[in-house]
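My questions all concern the structure below.
Only a single protein chain was left out; the remaining protein chains are all shown in position.
Entry: subunit A
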Amino acid sequence: MSILVLAEHHDGILVGATAHVVAAALKLKASIGGDIDVLVAGENVGAVAEAAARLDGVSKVRVADNAVYAHQLAEPLSALLVELADGYSHVLAAASTTGKNLLPRVAALKDVSQISEIVEVVDADTFKRPIYAGNAIATVQSADSLKVITVRSTGFDAVGEGNSAAIESVDTVVENRHSAFIKQELAQSDRPELAAAKVVISGGRGMGSGENFKLLDGIADKLGAAIGASRAAVDAGFVPNDMQVGQTGKIVAPELYIAVGISGAIQHLAGMKDSKVIVAINKDEEAPIFQVADYGLVGDLFEVLPAFEGRLDQ
């Protein structure tokens, strides 16, 4: 049986998460064989399809290019996936807001369970996934004929890009009378994507204000880092919510995670505790973040951050 991977894309660009989902699909392929097809659905997605065809391990890219799939609304896209799912044993998507919005709807329409945010493929039917904000790892086995799965990107290393898979178009057009796109407000940033960055520096309530987040800019620029935030910083209005790292925000696992003025609530740890090296900068030496930090520095961030930035120049 074969595997269908839903490509993730924004503004005509294939998002990095897709290469991680294909990596999970390759693990499955080792058990079941078959092909890995990638579905690119949207409007004017030619360039996305070409980028998807370069991903190693992909057999074929299927492109549904139609205005009804623009902005990847759940209602038309789930109807398309339901049409295409026959012939596949597994349907995979990234555990992004797009994948989470869509795949449970597909699963219910096919009358099967959905398995969320897998971090490991044990075999074709068995998967590991975190529960309770990452404080326990569940091994689940599905007896459904079709497995509908979202993949946590940080659990799988991205595949390379030396391939040239065939591209074919999908003519299926569905109707959508129930939902319409109105507008989108995307945060602009020249920095690397939070979920894929090698280095992440995050600020919490201790930053004191949105203005003070600028203290992180210089360090982020020097390290090529993405900037994240705790829920407390987002709720206080310091920074927009798409910067939130945690159980209910983004899950990151960079080489280096620097937590500044973050106490380290369970909810935040769920989003970053798989980072390779964790640094905590906090003036409260009792802060729980120090229990997971490889290197902790107790001090006032307003003194430490400028010194840290200065030291990076040397």
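Criterion: a contact is a pair of C-beta atoms (placed from the backbone, for glycine too) under 8 Å apart; a residue touches a chain by one contact, two chains touch by 3 or more; residues count from 1.
In this section, contacts and distances are computed from a predicted model.
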### Query
Of the candidate names "Light-independent protochlorophyllide reductase subunit B", "TusE/DsrC/DsvC family sulfur relay protein", "Electron transfer flavoprotein subunit beta" or "1,2-phenylacetyl-CoA epoxidase subunit A", which one corresponds to the UniProt protein name of the undepicted chain?
"Electron transfer flavoprotein subunit beta"
### Task
Would you mind spotting which of A:Ala30, A:Ala47 or A:Ile137 touches the chain that isn't drawn?
A:Ile137
### Message
Contact with the hidden chain only, please: which subunit A residues?
### Response
10, 71, 73-75, 78, 96-98, 100-109, 111-117, 126, 130-144, 177-187, 195, 199, 223, 231, 234-235, 240-242, 247-248, 250, 255-256, 266-267, 273, 276-279, 285, 290-298, 304, 307-308, 311-312
